[in-house]
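Here the complex is missing one protein chain, while the rest keep their positions.
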Amino acid sequence: MTSLLQYLLKTRVATESLKPGDGAQIEVIRRQIDERARKRFGRSLHIREVDAGSCNGCELEIGALNNPYYDIERFGMHFVASPRHADCLLVTGPVTRNMEEPLKRTYDAAPAPKIVVAIGDCAHDCGVFSGGYGIAGPVSAILPVDIVVLGCPPTPQQILLGILAALEKQP
Amino acid sequence: MLIEIGIELLQLLVVMLGSPLLVGVIQKAKARLQGRRGATIFQPYADLRKLLAKEMVVSENTSWIFRFTPYLLATTMLLSALIVPVLTTRAALGFMGNIIALMYLFLLGIFFLALAGLDAGSAFGGMGSSREVALAALAEPTVLIAIFGIALRAGTTSLDGIITRFSAEPLLMLNAGHLLAFFAFFIVALAENGRLPVDNPATHLELTMIHEAMILEYSGRLLALVEWAAAMKLFLFLTLLSNLFFPWGVALANTPLTLVTAFAALAVKLFLFATAIAIVETSVAKLRLFRVPELLAGSFTVALLAVVTAFFIR
Partner (left out) sequence: MIDSTLMAELLIASVACFGAGAVAALAAARCPSVARILGHTSSLVGAVAAFSLGVSGLAGGSIALDVPDLLPIGGAAFGVDRLSAFFVVVIAVGAIPASLYAIGYTREYAGKSSLPGMAVAFNVFVAAMILLPLARNVLTFLVLWELMSLASYFLLITEHEREETLDAGWVYFVMTHAGFAALFMGFLLLAQATGTMNFIQWGAAAANLDPTLRNLIFVLLAVGFGSKAGVVPLHVWLPRAHAAAPSHVSALMSGVMLKLGVYGLVRLAFDWLGVASVWWGGLVLVIGAVSAALGVLYALVEHDLKRLLAYSSVENIGIILIGLGAAMLFQIHRRESLAALALIAALYHTLNHATFKSLLFMGAGAVLQATHTRNMEEMGGLIKRMPQTAVFFLVGSVSIAALPPFNGFISEWLTFQSLLLSFQISAHTVNLIFALGVAALALTSGLAAACFVKAFGITFLALPRGAAAALAREVQWTMRAPMALLTLACFALGVAPFVILGLLDATTFDLMRVHAELKFGWSAVVANGGFGWVAPLWIALGLVAFLLAIPLALRLLGANKQRRYYETWGCGRALQTARFEYTATAFANPFKRVFAPLYRPVKHLDIEFHPESRYFVRSIGYRHEGRLIFEDALYRPLLRAIQALAHRARVLQSGNVHGYLVYILIALVALLILTV
């Protein structure tokens, strides 16, 4: 226990600052929320991540957002367990037929105002899975998407820039 | 008289406005210990403000109890803020209750929160309610025996009286029994506020949730009230720990100087507690749910030892 405490107290802050650009390919589709809501979300955004049939490559990158290097919390953003608590839905994966209905219910369960950010090439246009028998369509066919972050998978920095772009906030 | 009412309102404001800050400080301390920058200490204020602007999505299965509970939770916490001597022992409404009445006010909040968890008809809510009332029930004996230990030494169960007595006779605190009672009360504070090692406030796994599971259905202003009430509960518990067990700085008379000192002393004590909690949360793993009764039984034994030492060293 004491060795753990010593380790904790000696560790430096490892967060890297986010540089604008960073090779991110971000597509802005629509703006669902007004200026005031955007300002408020800029200070505090609660995110619910929904895996609509992805290969989990995007999930690994999204999971990395919580580590000390990328530290999503410094932007006031925070992952939550229930869509009732969420302001932003982070959707990955080509939407499979099994996940189409749950995805819609998750969106409906979230209170307004809310935004939807689709992550990855699969979420954009089904990526490598397009045309498959189990696919219902890209996320934009099921939900009103604000921002799409392209990449297979996009890096954590690109994901962060995408979410910030939805809020029209500079890093 | 008017001065005392004014000071009572000041205490209320300190609790109302200071509790999100306390939560923010704990989060920041945890972030630093984890080696990351983390959100600012004012983040909970931003969260609450945003929640007030969101709509409420209410389940069709619920009844008026679901919508009523957040208001009741905030109400019991605000009422408790009037009773707890945050800054001074001479508050206008301190006579409303002693420490036992305070514990029952907290239990009132837990009762209705547990009902609200059952109201939506989801398995998560029911599970949270069941676990929460089980742990609250198991923590009660520890709390009351710790209170017995303090009351023995201070000769009273009124909060103002305890602080006055300990301030006047500091030697009463240089006592193994005092420290034992403090330790037991600290464990209970962790358990009642859903902190590690009893409950992880940041978990997303419903099977590991206790407090969070009951509030999964809340949104909008209802969620804001519930979160704020939880922050106030933590603030009040830590204030009790600071002011009952280490009453240095608490104002015994209402003069501007003593009040400023009291405010500063409270800030320092709460900061120390916040850091302690952050260190505990970062270095200790969450206990398996059915090991928590063992922890509470251990804290009960410690509290009982405190009472026994109080009886034998008189």
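Going by the order they are written in, the chains are A and B; count residues from 1 in each one.
In the analysis below, a contact is a pair of C-beta atoms (placed from the backbone, for glycine too) under 8 Å apart; a residue touches a chain by one contact, two chains touch by 3 or more.
Given the structure is predicted, the values throughout are model-derived calculations rather than measurements.
Visitor: Would you write out the residues of chain B that touch the absent chain, in ascending order?
Guide: 52-65, 71-72, 74-76, 78-79, 82, 93, 95-98, 100-101, 104-105, 107-108, 110-111, 114-115, 118-127, 129-131, 133-134, 136-141, 143-145, 147-148, 151-152, 155-158, 161, 216-217, 220-221, 224-225, 289-290, 293, 300, 304, 307-308, 311
Visitor: Extract the touching residues of chain A with respect to the undisplayed chain.
Guide: Touching the chain left out of view, chain A contributes residues 82-84, 101-103, 105-106, 108-109, 111-112.
Assume only the chains that are shown with their structure count from here on.
Visitor: For chain B, which residues count as touching chain A in their complex?
Guide: Residue positions touching the partner: 27, 31-40, 43, 46-47, 49-50, 53-57, 203-206, 209, 212, 216-220, 223, 279, 282-283.
Visitor: Going by the contact rule set out above, which residues of chain A touch chain B in the complex?
Guide: Counting only chain A, the residues touching chain B are 1, 4-5, 8-9, 11-15, 36-37, 40-41, 43-44, 46, 67-69, 71, 73-76, 78-82, 84-85, 87, 109-113.
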